[in-house]
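Below you'll find the structure, written out as structure tokens, and then a few comments.
Missing here is one protein chain; the remaining ones are kept as they sit in the complex.
For reference, chains read A and B in written order, and residue numbers begin at 1 within each chain.
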């Protein structure tokens, strides 16, 4: 799987990144901590996450709301929200290329999570750990395929999005797992193993991109 | 200096006192960064110091920082001062100026620029600014800035300019905005 990450392409937001793998491309931005626009969004002990996802074409629908909800489940586990009481952290995502059939969201969710991670790093918001997502599909023969293409997904019986945290360059905790379709317990465990080794390989590249961006920002240190 | 990212673990030296700087979190005797940046570990007297030097665009106020802010309004006996666009404004008391009294205090208008010092920071309270030198109570160069232009720079560059006397800029302005 070839990954292309563009680090901090936008300059009005605090952190941004685009993530492209195969036919899917997503641009994410993070702004915060900023003043809450509405008093009812102020949480007394932690930051409020304002997540906003836009599809590549058409107006946002329940499909985007579902993706927003999934992202909203994952992020509190990795951001130190309690460091920013009463503030808002605004996360805006624009899907640029779907890269999968209309009824699927797996590839987009992976690209969203990974681009948001790089954008969060760029924004300087306090994180508990690094994390990365990948997706797998199981076809009719029971074979597991990591990073399935559009046609792999269309011919699969089930597909999964898996997110692991990364500690000391090693895959650590399972943060999020979302499966759709029919599968057996053993298959699920196999999928988790496959995903972990896939993430272990791909994260090297993400780390490389982040490091080169940091050294670019401190160009006078060279 | 090495570049670290969240999740990287390193053990803190036990025995001596360790002072943790910005962008680090600890559990037991291991520390890990909260964002990506350069890990700095130095000795300062008897204690050792560890922090992560990281760049970002949004300024997070820290006590005793020198900042340039824009007056965006006033309430009660305070001005509201914006340090970064869209962040929660800081407050600057009407009497937080040298020799200020009820009759004699600077009259600042909305949109005026002030050079100030961050007096106190508490995540649950408003950030407070002051326009006098903390040790002497005298002017110390703070106050209303007139003329000129405000340049926005990244925070890492602002810190670099503040720390290096020989920084390659034609005209040095302390700016955290």
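In this text, a contact is a pair of C-beta atoms (placed from the backbone, for glycine too) under 8 Å apart; a residue touches a chain by one contact, two chains touch by 3 or more.
Operating definition for what follows: contacts and distances are computed from a predicted model.
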Problem - Listed names "ABC transporter domain-containing protein", "Exosome complex component RRP45", "Ribonuclease H2 subunit B" or "Trafficking protein particle complex subunit BET3", with the criterion being the UniProt name of the chain not displayed - result: "Exosome complex component RRP45"
Fill in the blank from the handout: Which of B:113, B:129 or B:155 touches the missing chain? It is B:113
Fill in the blank from the handout: Listed in rising order, the chain B residues that touch the chain left out are 70, 72, 82, 85-86, 109, 111-113, 145-150
Problem - Hidden partner chain, residues of chain A it touches - result: 9-13, 16, 27-29, 31, 34-35, 37-38, 41, 50-52, 54, 56-60, 68, 90, 92-94, 96
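Please note the rule applied: only the chains that are shown with their structure count from here on.
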Practice task
Could you pull out which chain B residues touch chain A in their complex?
Solution key: 1, 3, 5-9, 23, 25, 32, 34-38, 53-58, 60, 86-89, 123-124, 154, 156, 160
Exercise for the section: Could you pull out which chain A residues touch chain B in their complex? Expected result: 14-15, 31-35, 80, 83-87, 121-130, 165-169, 172, 207, 210-211, 213-215, 217-218, 220-221
